[in-house]
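Take a look at the structure set out below.
Here is chain A:
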Amino acid sequence: MTVGLVFDLLLAGTLLWSAWRTLAAPTPERAVILFIVFGLLMALAWARLSAPDIALAEAAIGAGLTGALLLDALGTLRRRAGGGP
Partner candidate 1 sequence: MTDPLPWLVVLPLAWASVAFLLGPGRGAVLAAFGVALQCALAFELAARVQAAGALRYAVGGWGSPLGIDWYVDGLAVLMLGLTQVVALPLLLYARSYFGHAGAAGRYFWPLAGFLIGGMNALFVSADLFNLYVTLEIVGLAAVGLVAAGGGAAQLAAALRYLFATLLGSGAFLLGVALIYGACGTVSIELLGPLLAGEAPRAVYVAVVLMSVGLFLKTALFPFHYWLPPAHGGAAVPVSALLSALVIKASFYLLLRLWLDIFAPLVQPLAWLPAVLGSAAILWGSWQAVRAEHLKLLVAWSTVAQIGYLFLAFPLLATQAAALDAVVFQTVSHALAKAAMFAATGVVIHVTGNDTVAGVAGVAQRLPLTLFAFALAGVTLMGLPPSGGFLAKWLLIDAALAEGAWPLVLVVLLGGLLAAWYVFRVLRQAFLLAPPTEVAVRAPRLMEWSALLLAAASVALGVRGIELARLIAPVGAS
Partner candidate 2 sequence: MRRGAVGVAALLFAGVLIGALLGLPAPGAGLPPLVTAQMGNSGVTHPVTAVLLNFRGYDTLLEVAVLLVALLGLLAVQRSERAVAPGAAVEPVLQTLARRAAPLMVVVGVYLLWAGASRPGGAFQAAAVLAAGAVLAHLARLLPAWSAPRAWLRTGITGGFLVFLAVAVALLGGGALLQYPPAHAGLLILLIEAGLTVSLALLLAGLFLFLSEEGTRR
Partner candidate 3 sequence: MTPNEALPLAVLASSLLPGLLIFALPEERVGLRTTLNLLGAVAKVVLIAALLAGVAAGEEYGFRYRVLPGLDLVFRADALALLFVSLSALLWFFTTLYAIGYLESGPHRSRFFGFFSLCVTSTMGIAMAGNLFTFFVFYELLTLSTFPLVAHRGTPQAMRGATVYLAYTLLGGTVLLTGIVWLHSLAGHTDFAQGGFLGVLAAHHDATLRIIFVLLIAGVGVKAALVPLHGWLPQAMVAPAPVSALLHAVAVVKAGAFGVVRIVYEVYGVEFAQALGLLLPLAVIAAITIVWGSLRALFQDDLKKRLAFSTVSQVAYIVLGVALFGPVGTIGGLVHLVHQGIMKITLFFCAGNYAETLGIHKVSQMDGAGRRMPLTSLAFTVAALGMMGAPFTAGAVSKAWLADGARTAGMDWAVWVLSVSSLLNAAYFLPIAWRSWMRPGPRVWPQEHIAARGWRETPWLLLLPPLVTALATLLFGVFAHAAWSPLSWAQLIAQREYVP
C-alpha cells in the first residue's frame, strides 16, 4: 500500500462523509458551511487526479463563489425570516 493510495482513500472517505453531512445537515447554515468544506475537498481530489486547472477553478468557483452566493442567500433569507412579517 503506497502513501498515495492511503491518502486517496482517506480523501475519498472524507469527501463522502462531508457530502453526506452536507445533505443531512440539520440546518441550512451547517449545510452551506459543510458544502464549502466539501468544495475544498473536491479541489484536493482534482489535484490528486492531476488536474490542477480544475483544482484552481473548483476552489475559486465551486467552493469560493458558490459558497459566497449560498452564504449571502442564507443571510438574506434568515434576515427575512427574522424580521419579516
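Here is how the candidates were picked: all candidates are chains of the complex that A comes from, given by their letters.
Before moving on, here are some points about what is shown:
Everything below uses one rule, namely that a residue touches a chain if its C-beta (ideal position, glycine included) is under 8 Å from a C-beta of that chain, and two chains touch if they have at least 3 such contacts; residues count from 1.
Here the structure is a predicted model, which means the values were calculated and not measured.
Of the candidates listed (1, 2 or 3), only one touches chain A in this complex, namely 2. Of all residues in chain A, those touching candidate 2 in their complex are 51-53, 56-57, 60-61, 64-65, 68-69, 72-73, 75-76.
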